[in-house]
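In this view, the complex is presented without one of its protein chains, the others remaining in place.
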Amino acid sequence: MKKYTNTGNKDTRSGFGAGMTQLGKTNPNVVALCADLTGSLKMDEFQANHPERFFQIGIAEANMMGIAAGMTIGGKIPFTGTFANFSTGRVYDQIRQSIAYSGKNVKICASHAGVTLGEDGATHQILEDIGLMKMLPGMTVINTCDYNQTKAATLAIAEHKGPVYLRFGRPSVANFTPENQTFEIGKAVHLIEGTDVTIVATGHLVWEAIQAAETLFEQGISAEVINIHTIKPLDAEAILKSVTKTGCIVTAEEHNYLGGLGESVSRVLAENHPTPQAFVATQDTFGESGTPAQLMEKYGLNAAAIVQKTLDVLKRK
Amino acid sequence: MKKYTNTGNKDTRSGFGAGMTQLGKTNPNVVALCADLTGSLKMDEFQANHPERFFQIGIAEANMMGIAAGMTIGGKIPFTGTFANFSTGRVYDQIRQSIAYSGKNVKICASHAGVTLGEDGATHQILEDIGLMKMLPGMTVINTCDYNQTKAATLAIAEHKGPVYLRFGRPSVANFTPENQTFEIGKAVHLIEGTDVTIVATGHLVWEAIQAAETLFEQGISAEVINIHTIKPLDAEAILKSVTKTGCIVTAEEHNYLGGLGESVSRVLAENHPTPQAFVATQDTFGESGTPAQLMEKYGLNAAAIVQKTLDVLKRK
Amino acid sequence: MNNSNQFVKNSFLFSLQRPFKTLFLTLKNLLPLMTDINHLEKLVIQVRRDILRQVHKVNSGHPGGSLGCAEFFVALYNELMEHNSNFNMNGKNEDLFFLSNGHISPVFYSVLARSGYFPVEELNTFRLLNSRLQGHPTTHEGLPGVRIASGSLGQGISVAIGAALAKKLNNDNKIIYTLCGDGELQEGQNWEAIMYAAGNKVDNLIVTIDYNGQQIDGATDTVLPLGNLTEKFKSFGWEVLTIKEGNNLQAIIKTMKEAKSKTGKGKPICVLLHTVMGNGVDFMMHTHAWHGKAPNDEQLEKGLAQNPVTLGDY
Partner (left out) sequence: MNNSNQFVKNSFLFSLQRPFKTLFLTLKNLLPLMTDINHLEKLVIQVRRDILRQVHKVNSGHPGGSLGCAEFFVALYNELMEHNSNFNMNGKNEDLFFLSNGHISPVFYSVLARSGYFPVEELNTFRLLNSRLQGHPTTHEGLPGVRIASGSLGQGISVAIGAALAKKLNNDNKIIYTLCGDGELQEGQNWEAIMYAAGNKVDNLIVTIDYNGQQIDGATDTVLPLGNLTEKFKSFGWEVLTIKEGNNLQAIIKTMKEAKSKTGKGKPICVLLHTVMGNGVDFMMHTHAWHGKAPNDEQLEKGLAQNPVTLGDY
């Protein structure tokens, strides 16, 4: 079984920050907007290097989305930065009308997604943002799994024409994908080949899926692990190809099981190849305060939960 | 096959208005809030009868949601009224924190949902609101199919403790469910018994599903038609029972196929009983101006579309 | 602050004697010439006809606010803006306009068409299936002249600020205009934008408020009073000008030019345009009743009769 090495824990948001720093140097059209969370979003380096291309909007996310939309008129490529909750739910209608429906080239970059933001608690822990953004026609929805991939995605979305939602997080997690990788929007990444079960994971759950596959391997179960970094457009082909082989699937995301990646996969299956599926996701509850690890355990979002759900779904094959 | 009679076209929003008028008389704790759309929401009679319990908020939907939340403290049962887009996407974070997470007894009543609002076009035609609301823990999500059912649902949600999203529409459509029916939240209504295919529909698509079943019947296909007026909590039992019998399913909703009733059904199937499914829903596009009938046809939301999708899914049984 | 004093102070006329001053000012502001004004006035009537005929045909749309802003749009596209009807989304080196209160699309479409952005005949497709002339303006169908979708209220000033910032980054010294409803100002996003624009000296921006005192459910004063808008904008750090006769072309042109002369001075500019909802069609005037209601056949005839043909209907 293919092994992955953690080259050292890092936060995905720093991957975004590093990407922004690089874009600042290479793409003069890139502008950055932030709503009073420059440090949390790791945009300080961009701000320091390019003060004239950095826009501090204050605590006014709706205005930020509108300003970003307006800046595309004149050829800018705006990257907005705030927490995931305030990047989506707070400004859904603004994104909908001024960005998505208007087809504006805005990159909505969102940190602190999911329960792993930790101690701030439920008001900040959005578990619906993937669902929110995937329902918008024309929106590309990406949830990266580690520092390197987040940096690569940040660079890639600058080249993509059209609105993008890029979701990443706060905690330090394993960094295991290649440095300086090329990020292909919409193309699933096969991490581990397997024959008994397909595990598709996104964001922080990808590393957990790898860990789960190792545990399962020890138990004689061959799991195929796919990193679905792009929830929309979804790489349905990759998923269908895999389940045709394995006959069952586990989806894993730091998100409510309602509305997220899991349901999108269910839809693809129901439409093409009905298959037993198990959901690693939060069970329609709000989060709470705690450390990232505690919360991932309590809300069933870690390798152990993936193993458990895999064993469950295998029984339904 | 059981037949249904249209007792005369009526708009569902008028059913809401009639419900409000009745609640005004019977429940002194009911208060109504509106954001400059009193006539469109058919709240004028309530306003005229109970000016002291009617709150004109102006064009400020976020404030309306917060005020509604606050009024529950003091024992009021606030019903907010505005268009579906401004009832959900515009105020998602306010609903999330001040109503859903705070567990407040607010009834979010939303008219002009979907493409059938007609000529105003895409900025007003939300096709994501079911998905938005269903992802919120604790939220009840209802989409009624005709005047009588909307009136009954309006009365029922006043008795239910907890936040509710009630979705209805603008156009005049068939009124065919019983007058003075009792509305049971979360309980699917079996409209037509059948053996070949299950059609679950919600909102304006229910009448279309009945029409489709009649056409299919003429073609020798026995369709079971279920009115899923409550998308959350979803009556999974009713759906599973039916597909166990029929072996395939069509879901029909005036909503994007991403994130709505269709995907929720896919999830229930994938988790319990993998089954071929076809989706009658908009195909991840924005709407546009036109008459309700034109739009239902163009976006594949009518009886003809249901018939077509049924024939498709039958082939995949 | 007295705006007209301000204006005088900034001009060379300040040193002149009073009578001369008045004369000069009058002449200066009488631009465009009388013949042009005659043409523009005819155009206004044509635009009114276009508005009425658009909404009548599909029995939907918003004539009230549209009629109230006919003079403003005609002035804007014919006298005030330096714009290129050879439409290009980025709009470099031209003045740009954003309509925040998208429901008054009939006046926008009419004036865009009659400014050469698209064929006047296309007004026939207003609100029809597959049209580029959606109920609310959108970029989605590629209609030339439209740079942002609107309809959901409260978003236009933010977008305009973004476009204004982009112009600054591009060293493009043209101006951003935007129009916003008065009822629309009840939306909080506007105040975020208003605070931002002042705090960041977005001074290449002229926001006009369609100050008709009406919204859907009634007069703004009964729905939710806006209070003293001049004081509000001033307390938010804006330069404020008022056009008392917001349906008078010359008054509009004069004050909008004054507004333009105040750009580039560190402050965003707000123009309170006092309009009459439904202006030019007597039975539609001074009431919210025609905010979003189309005239029937008879009413259309009456409205058109009050605005006899001038430049040719589509």
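So that you can tell them apart, the chains are marked A, B and C in the order they are listed, and the count of residues begins at 1 in each.
Just so we're on the same page, a residue touches a chain if its C-beta (ideal position, glycine included) is under 8 Å from a C-beta of that chain, and two chains touch if they have at least 3 such contacts.
Everything numeric in this text was worked out from a predicted model, so none of it was measured.
Under the touch definition stated at the start, the shown chains contacted by the missing one in the entire complex are A, B, C. Residue-wise, the contact with the chain that is not shown comes from C:226, picked out of C:226, C:243, C:256 or C:276. Residue C:189 is the one among C:189, C:215 or C:263 that touches the chain missing from this view.
Set against the missing chain, the residues A:86, A:183 or A:279 yield one that touches it, A:86.
Within the complete assembly, B:62 is the residue of B:20, B:62 or B:174 that touches the hidden chain. In the full complex, subunit B contacts the hidden chain through residues 31, 52-53, 55, 57-58, 60, 62-76, 78, 93-94, 96-98, 101-104. Considering the complete assembly, subunit C touches the hidden chain via residues 186-192, 195-196, 198-200, 224-228, 231-232, 234-237. With the whole complex as reference, residues 34, 36-40, 56-60, 62-63, 85-86, 90, 118-124, 286, 288-291, 294-295, 298 of subunit A touch the missing chain.
The rule is short, and it goes like this: only the chains that are shown with their structure count from here on.
The chain with its Cα centre farthest from the Cα centre of subunit B is C.
As a whole-number value, the distance joining the C-alpha centres of subunit B and subunit C reads 38 Å.
Rounded to a whole number, the gap between the C-alpha centres of subunit A and subunit C is 42 angstrom.
With centres defined as mean CA coordinates, subunit B is found 30 Å away from subunit A. Residues of subunit A in contact with two or more other chains: 93, 96-97, 101. Annotation for subunit C: residues 138, 140, 149-152, 154, 188 touch two or more other chains.
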